[in-house]
Each structure stands twice: as C-alpha cells, then as structure tokens.
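Here you go, one structure.
The complex is shown incomplete by one protein chain, all other protein chains being positioned as in the whole.
Let's turn to chain A:
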Amino acid sequence: MSTTTTAPSAPTAVSRRGDSVFAGLATGAGLLIMLALAGVAIFLIIEGIPAISASGEQAYGKDNIVVYVWPLLFGTLLAAVIALLIATPLAVGVALVISHYAPRRVARPIGYLIDLLAAVPSVVYGLWGRAVLAPAILPVYAWLADHLGWLPFFDGPARTGRTILTAAIVLAVMALPIITAICREVFLQTPRIHEEAALALGATRWEMIRMTVFPYARSGVISAVMLGLGRALGETMAVAMVLSASGLVTINLISAENPSTIAANIALNFGNASGTKVNVLIFSGLVLFVVSFAVNFLGRWIAARGQVKA
C-alpha cells in the first residue's frame, strides 16, 4: 500500500431525477401489493377467529367448524383436481398444435380463439354449464352409471346433470386458456439447435418433441398447471350455478348428492348469514386462501427444482 500514490476514489453515486422517481414508483407499487395481501390475511384471521368456537345452529347445524369446513374443502379440491386432469392434457395438446404442428396461418387463429375463452365472464360459463351442458351430459352419466357403476366414481344414480363432474368440466374449460397460453410460450422457447439435433438424428416430429420440447418445458408446464389450479380452486360463480350441492363427502362424481366448494358455498350463503355464521363463512374463506397460497408455493418450488436439473 505504501507505493500507492493516489487513493482510488470511491465512485460517487450520481442521482438522476428520472431514476429516483421511477424507483420510488416501483417500490411503492411493490409495497402496495404487500399491504393489500397483508390486509386480506389480517381481515380473514380476525373475522375468522370467532368461528373456531362456533357449533350447532351457528355452524349451520354442524358440531364444530372442522366438521363444517372439511366437506367444503374436499369438494373444492376434488372439483379442481378433476378439472386439471381434464384440462392439462388438452391444453398441452392444443399448445403443441399451435407451437409445432399447425402451419402459422392456422396456428394464430387457434391461439386467439383459446385466448378468447379467457375473456368469457364466469357467470356465462355458469349459465352455459347449467342450461346446456348439464342436460346434454345426463345421458352420458346414465351410461357411465350403468356400465362403469362398479367404479366408486360412477356409482350413480344419475338423476341430474348438475354434478361435481359437470362443475369440474366447466372449470376445465375455464382453466384451459391460462394453461394453453403459458405452455405455448414455453414450447416456442425450446432452443432451435436442440430441435435440429433431434431431427438430424432421424427423429419424427413427435420424437423430436419428446426428446427436446418436453424436457425443456417441464417446469414451465408445471407452473402453468399450478396457475390453472389456482383459477379452478377460487372459481365461484360457475360452480355455484352449476352444482346441485348437498355438502357431503363422496367420491361418487355423478350422483345428485354432491360436495359443495368453499367459494360457491360462501357466495350462496353470505347474503343470508348473520352473527357467527358470517365468521364461519369467513373462516372457510381463510382456509381457501391458505390452500391457494400453498398450491402457488408448491408450484413455484417444483418449477424452480426442475430448472436446476435442466
């Protein structure tokens, strides 16, 4: 250090007004989101706590809050999972057609059409599910109950089309555009040199997709499915209109006795609720909030893990 003649001067930070204004705006926006989230969580917790001791009449005739919320949670998860089982293969297929199979002239309109599905209001889906899909699908349920009745899912009896399965189909249609749009984007980002490597080895288009596109897109597809799951879990109006709910726990998908979902149950009952019943409904909302949060974190965790591997 003794030979150093001039001490290196620390670079002085130059402050520009545009930069600081933008930084302030961005920080403010970020903080606002945190505040809104925290506000919702605090509201749900404060208003939900009195429900823990609710029983009997206050808990809609159930012994305690757990017995009340569990069937609703079960119905929510069941409808969402079935919806994704239907929507995911369909969305991946449509996304592949758009990204790798259809000529560009055809692919673009298909993409727009799928995106348009996301623009349809959920109440319209509800109307369609109840007035069109439910009666139309009843014969299918009758057939399932007759021929596959030995499976617990199709025990029947099939007397109405407004079942949890119909609700799940409607949810699948609603989740489809989100999953498709994200899958399409990640499929298109597959590096060209990897696709050409596969093709030059004599891979057919499908083999090329299996060798390069799917491994590359795996974590993106999982994120897409988790976003779709988030939409299916929280969807209210469509389920409330379609489902003929009786609030029990069953895996029979096509009978007239269906589990309800948390969101639909709140929408249907909140208007007439008073006293502790309000707290009970808010508590069920808190449960949904926590589940949605957990699903999102799980999705991000899986996606992050997949990226390290790739």
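Keep in mind that, in the parts below, a residue touches a chain if its C-beta (ideal position, glycine included) is under 8 Å from a C-beta of that chain, and two chains touch if they have at least 3 such contacts; residues count from 1.
Quick note on the criterion: contacts and distances are computed from a predicted model.
One subunit of the complex is not drawn; among "LPLAT superfamily acyltransferase", "FAD-dependent oxidoreductase", "Phosphate ABC transporter ATP-binding protein" or "Malonate decarboxylase beta subunit", its UniProt record names it "Phosphate ABC transporter ATP-binding protein". For the chain missing from the display, the contacting residue among A:Leu201, A:Ile251 or A:Val290 is A:Leu201, taking the whole complex into account.
Listed here are the chain A residues that touch the chain not shown: 103-104, 191, 193-194, 196-204, 207, 211-212, 215-216, 309-310.
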